[in-house]
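First comes the structure, then the notes that go with it.
Removed from the display is one protein chain of the complex; every other protein chain stays in position.
Moving on to subunit A:
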Amino acid sequence: MLRRIFNRLLGGDERRVDSRTIYIGHRSCPASEAFIPPPKFCDNRIVSSKYTIWNFLPKNLFEQFRRIANFYFLIIFLVQVIVDTPTSPVTSGLPLFFVIIVTAIKQGYEDWLRHKADNEVNKYPVKVLEDGKPVDKDSEKIKVGDVVEVKENETFPCDLILLQSSRDDNTCFVTTASLDGESNHKTHYTVPDTEKDLDSLSATIECEQPQPDLYKFVGRMHIYKSNQEPAVRSLGPENLLLKGATLKNTQKILGVAVYTGMETKMALNYQGKSQKRSVVEKSINAFLLVYLCILLSKALVCTTLKYVFQNKPGQDEPWYNEKTQREKDTNLYLKMFTDFLSFMVLFNFIIPVSMYVTVEMQKFLGSFFIGWDKDFYDPEIKEGALVNTSDLNEELGQVEYVFTDKTGTLTQNNMEFIECCIDGFQYKYHDSSSELDGFGVTYGPMSKLQQKAGWEREELFLRALCLCHTVQEEKGFIASSPDEIALVKGAMRYGFTFMGLESKTMKILNKNDVEMYELLHVLNFDPVRRRMSVIVRTRSGDTLLFCKGADSSIFPRVKLEEVERIRMHVERSATEGYRTLCVAYKCLSAEEYEHADKGLKEARLALQDREEKLTAVYNQVETGMSLIGATAVEDRLQEEAAETMEALQGAGIKVWVLTGDKMETAKSTCYACRLFQRNTELLELTVRTLEERGRRREDRLHELLLEYHKKTVQDSPLAKTSWSVGNQDYGFIVDGASLTMVLNSSSDSNTSHYKNLFLQICQNCTAVLCCRMAPLQKAQIVKLVKNSKGSPITLSIGDGANDVSMILEAHVGIGIKGKEGRQAVRNSDYAIPKLKHLKKLLLAHGHLYYVRIAHLVQYFFYKNLCFILPQFLYQFFCGYSQQPLYDAAYLTMYNICFTSMPILAYSLLEQHIGMEVLLCNATLYSDIAKNAMLRWPPFIYWTLLGVYHGLLFFFGVRLLFGNLALPDNGQVFGNWSYGTIVFTVLVFTVTLKLALDTRHWTWINHFVIWGSLAFYVLFSLFWGGIIWPFLSQQRLYFVFANMLSSVSTWLVMILLVLLSLLPEILLPVLRKPRGPHARQVQLKQTRTQTLYF
């Protein structure tokens, strides 16, 4: 026991150290001075479940009652149990426990599924090497330091360092499809110099503490050999096999476990995303607060009046109604307090627990329609839309800003090699489709163009294309970037075929010869450098460096005169909308190579700041190159991208394009998507414009911002009222570097000033293009807009890992099931196969969801207000004694049975305007912008309506009860008849009110609306038809049937229902132009459009 604590303490200490030491196979090392007992690492159990059998009940209940609404209802329930309150605890307890139990069952089931999945993973049989022999074990028994054997197509049970592979070249292939969705095969390498015989291997691994970044790993392996200095080998992500990845094309591997269980990178990455809350929920909370105030003031008023009333002589305790002994004994102030609580309980139905249930159900069920929509089905990937969260359905109808990625979102990310340029001479492939392109006429296939550039240069260029990449050849080409495949395929068309990489040898088929190159180093691509290089050795022994990358990152590293020859072509290609890459090379002398090789190896071994060191070496090596040429790759626009963008702009949504691509390419895409029109005036805030006049960038920035601000904000008179009427459309272009200057200006006061100017300019432009953005900057922009004045609803749409940050940042994140893996989809709230689906998702689904839920929320508050108001008014007539007006059964069932189904059906099926009309008339979307249906004016309208109905019900029946002899036999009605009449009028009015609002009557609506009215009548007859043995009081015995026997009651009910609905019938007629309806809109399209603006 003590030992354990000691160990744990040690472990705790260990955690604070930045690295951990692992003894491979738990063998102590001869050379190490003292064998430190290995600190305790966590075992390999994956626990994704939240509960165990024992803690389920308390933990789940605790979590549920942390929700403010549930807690409120619990308090009400407890008050009812403890204090002598007018309604029995059942009335509020039943709905509450129904909700709690249903939620608990749902969560319990989900957790059971997680337990099952955990068990499957934890009990998965694995082979662990013990004394040189593989022993079967459960996956959960793996300890850090164990040597694990994994066979082909098995997933790795924990994070392993690859020690041995069955492949000759000491590599293995894995796919990380389940981790980041990239289905290509990735190569991982064994640690160099490890013994073939692992039994005799004695080594320790020193590596960093677990961290969630999938692509980062730094470690060092000390290999102890007898009679030798311990060898040190660096470990990087290429040596680490992640739990969850699958072994491919490799018979088996052996690896040592470094991170296990909850410390694996996979587990660390699955800690859930933060919950997004919809704006509707905020409105609900605001309304709730109002109703809570109403509730409190009602209770307060009643309590005060009660004591005023009781002060009148003879009223506190008349002879016919004496107090019980307990009541007499109670302290006056305590009694006042309990009276207050009693009134609270009596009126608590004004805040209905059922609203939360209905809203949740509406969201959950409603979200199915997105997945079911066959318009979202893409036959290519054989998938439809995916809903990851149903909480944000209505937010889709409120979007004001769309931030879209370019590559793969606006464009297809389906690359095709279009043309290239070698030494300033343009080559265009003969067969490519764009022969009409004007300048493509004179350029033929390669062979005929020898006079253009020397054939050595051509071949060098093509070799560069064949060598400088990370493509794998495996029944076709596989690469993480589609550009590379396009380039390799492009080279193939010109006769240089890449044959594959085998044990560090790259083979190229040049017509009929096979050329072999030894691959010495790969200087990997990263988005900061925006280039990659390879160092290869030819057969003849020359060492060559080939580099390809974005023009901006290559041009400064090559000779100036070469740049001039090519720049024009690159820029022209970019304006055509092509993606351009520049290719450069460099011959390395033996010393140069030695130096570079040493530097690279050193940097790779570094334990700290390896990235920085590597970058430094890379930058050092990639200098003084000579430019060979440039390539142009076309990325086609997505289907209907332009129409979609036009529709979004028509809907009053501002579209911002955030891309990492260069300005010219992005601009041309924007033109192609019709985000920029021919007459759009472009305002540029880029490095180019900033450096234009050779002045300090900061000054120029200031100047430009002011100038643009003047143009867009001050000079456009209508800018404030509407976005589309301005005489001049503005497009704003900003690049990453300038954005950094705007956001992080040298002085703080400027920063906020610039930010404001920048935002105002952006908000007054029809479209904004942000190019050269790093992923984090994309999120920054989204955040900037999200937190700007009026906190507009933002939507981010993207397909790649670089869009994840902005998808997570925006109110609504949409992932496109594109080619760049599934990371965006996994982190998104909704995923759609194509960009074109966004139009229907927002304009039709989003619009309808918003209208539905807004109506649902307003209706719920309304119907509970006119439910409780008569009960409040009744207090004035019963001596403020908290006598409920309605029977307990009615109090309980009102929200659960009598009035819940019609509104639920409405909120699922209503189409106040048909889907087709919504899609055709994008302007309809702006009708509900800015939370139009849940702002204060409509809320006040609904509240007043509720008050009007409540007053009408109560006083209408009050006047009827001026003479209690209502049936034709002279007998009289009592208090329960009074309540029942009010309640009947209430149920009918509230249901018919909804019927009046329903614009789309499917058979379900008919069934549910008439069905619940019929159910109410039948239930009332049944409830009053039997002496219920479990009831202490038979209050409603034959009350309903007797009520129906009175003609006056019928007449008054008809009158009151009609009178309540009169304004509802009248109002739509009077304000007709503002309530667009399907056919009206269709016919009066032009007319209404002028009306809206």
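Basically, a residue touches a chain if its C-beta (ideal position, glycine included) is under 8 Å from a C-beta of that chain, and two chains touch if they have at least 3 such contacts; residues count from 1.
By definition in this document, contacts and distances are computed from a predicted model.
Q: Any idea which of "Cell cycle control protein", "NADH-ubiquinone oxidoreductase chain 5", "glutathione transferase" or "TAF1C polymerase" UniProt assigns to the chain that's been left out?
A: Hidden chain identified via UniProt as "Cell cycle control protein".
Q: Based on the whole complex, identify which of A:K323, A:K601, A:R697 or A:K710 touches the chain you can't see.
A: A:K323
Q: From the list A:R66, A:K382, A:K511 or A:R678, pick the residue that touches the absent chain.
A: A:K382
Q: Taking the entire complex into account, which one of A:G132, A:P212, A:G371 or A:P556 touches the absent chain?
A: The missing chain is touched by A:G371.
Q: Could you list which residues of subunit A touch the chain missing from the display?
A: 86, 312-315, 318-325, 327, 368-369, 371-374, 376-377, 382-384, 877-879, 881-884, 909, 911, 914-915, 956, 958-979, 996, 999-1005, 1027, 1031-1034, 1037-1038, 1041-1042, 1046-1048, 1051-1052, 1055, 1058-1059, 1062, 1065-1066, 1068-1069, 1072-1073, 1077-1080, 1083-1084
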